[in-house]
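Of the protein chains in this complex, one is absent; all others appear in place.
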Amino acid sequence: MTETEFLQWVRGPLFDIATIIMVAGIIVRILQILLLGRKRNLAEAKGSAAAAGLRTIITRSVPDRNTYRRSAFTLTTGYVFHIGLFVVIFLFAPHILVFQDLLNISWPALSTPVVDATSVITMLALIAVLIHRLIDPVKRFLSGFQDYLAWLVTFLPLITGYIAFHRLAPPAPTMIAIHILSVELLMVLFPFTKLAHAFTLFISRWYNGAISGYRGVRS
Amino acid sequence: MKKDQTLGEALRLKGISRRGFLKFCAATASMMALPPAMVPAIAEALEKARKPSVIWLSFQECTGCTESLTRSSTSTVEELIFDTISLDYHHTLQAASGTGAEDAREASMKENRGKYVLIVDGSIPISNPGYSTIAGISNEDMLMEAAEGAAAIVAIGSCAAFGGIPQARPNPTGAVSVSDLIKDKPIVNVPGCPPIPVVITGVLTHFLTFGLPELDHLGRPLAFYGNSIHDRCYRRPFYDKGLFAETFDDEGARKGWCLYKLGCKGPTTYNACATTKWNDGTSFPIEAGHPCLGCSEPDFWDAGSFYQALSTPTGDITRNTLYAAGAGVAAGAAIAAVNRKHRSSAEKRHEKVTIDDLEKESKS
Partner (left out) sequence: MSDLYVTMTRPDSIDIRVGAGPRDTGNVAPLLNEVRHALVQLLDTGKETIIDLRSIPLGPGESERLEETLGEGEIEAVLHSLGRSTIRETAYPGVWLVTHYNEEDEIMGKFVEVTHIPQILKSQNEDINEGLQRLGSTLEQTH
């Protein structure tokens, strides 16, 4: 297989397979949760469940002062790499073209040096959280294989993308193919690992808020 | 120039001064993409260089490579380089034809055995030798025979280097590259469709002066194929600023912005177009407003649309997503139904704990 064939294979059939697994997987997981259903709450509503649900999505996304004081490092690095991932994935011109291909809509990109710097910061934050996970006794006790796997498949697209962009390891067609391959790995594992929190997160926050709202208490 | 003369002697006999020779060396260094600091070393090597015999074989090709070389204006440097080689066989260019031409090839191969440089353009059909023959000899036979006595082989053009357009799917002739057939000789690949003329002469000059050039993993001389088009492109600053032409006639196209979104293969293509340029340094495809096709890379003809951005998937991703969503909904509903059944049966089987049960446990 030549370099070009490898790149074409990764961009073509493999990307198709990865897309199908990710999209079908996400929908299966969401439906599994939603269609399980809840028992009808016979108690009289003392407040709006929906309003409280929405409010909780927002309030739980902003750390409160006490939580922040207790685990400033985890929160800061967490925010840094999540925002970094957002910038790198959604605001880099070549990446936007992929979404344009899918959705037929486009949005402005950030200039490459900004995205480049962001990717470095994101990788540093990810390395920092990994080290913290390894040296903090509580975190290490709570961590299993899946946590390290989730870290790895998030980190791989960043590092391979960085290498491909800066041509630290020639040849370019192979490096770009490896980068896309690492993204496909992420896409395939996305619905079936803890990475699924990207879409279950808001459901659970809404639900937590909604329960309290229905009872008329603050969440 | 007689065969036993060195280039230095030949130039002096032509009445060219040392200054002229230094000028020639400076231009040669520039042509070979070597730093100007190398000029003294080049001067010394060229001074001593002797005339090598060259045999040029053309197989499944369009003569575009020969055209590229011969239609480039005969600048003095290239003229002098060609004065310094003895082109003993090139069936498109030579005056002799038929038996006369083939005799010249065989005579040169015999006389210069082990010393001549073999240049090949075009790919070699192996599924049926009858697809391409010269004087009744199949391309494969002619190549194998000529390669045996060659000091080194230069595969000119993407066809000879990688199979090129004849090898594009479905490859009706079973075309292969020179390096697919020959494993025991040094091969320099000079791909491009066609290659830049000064790259061809630059590689030959390198042979004359310093021997085999340094090659990359695909056998291409690093001096010319060491950088990607993208990295040396004058439109690169627009890529970095995120300024792209979206179509061939929008404002961005007129302002000369980056052609990435129009499918430019510059980021994955290694060649010297962006610096050496074409037509005596006038311009190159991107400067003319067209994305790079990636013609100096293997399988460039099968690398998807010339006009599709490099980062995008080649499949119909919208359709795939819709199918996947449909399948996901069906599977999700089915799994959910099973789960609900599980739950209701579990609820039915569920027995309430009574005080008696707890008392029994504490007694035992």
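For clarity, chains are labelled A and B in written order, and residue numbers in each chain start from 1.
In the analysis below, a contact is a pair of C-beta atoms (placed from the backbone, for glycine too) under 8 Å apart; a residue touches a chain by one contact, two chains touch by 3 or more.
Quantities reported herein were computed from a predicted structural model and do not represent experimental measurements.
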Partner chains on view for the chain not depicted:
B
Have a look at B:Gly100, B:Pro172, B:Gly211 or B:Pro237 and name the one touching the chain we're not showing.
B:Pro237
Option from B:Glu214, B:Asp316 or B:Glu359 whose C-beta touches the chain left out:
B:Asp316
Interface residues of subunit B (partner: the chain not displayed):
16-20, 22-24, 26-27, 29-31, 33, 35-37, 39, 73-77, 232-237, 247-249, 254-256, 262-263, 274-276, 280-281, 283, 287, 305, 307-309, 316
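To be clear about the criterion, only the chains that are shown with their structure count from here on.
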So the centre of each chain is just the mean of its C-alpha atoms; given that, what is the distance between subunit A and subunit B in Å?
39
Residues of subunit A defined as touching subunit B within the complex:
2-5, 7-8, 11-13, 15-16, 19-32, 34-37, 93-95, 97-98, 100-104, 108-113, 167, 170-173, 176
Can you list the residues on subunit B that touch subunit A in the complex?
162, 216-218, 228, 231, 239-242, 244, 260-261, 267-270, 297-300, 302-304, 309-315, 317-318, 320-321, 323-325, 327-329, 331-333, 335-337, 339-340, 343
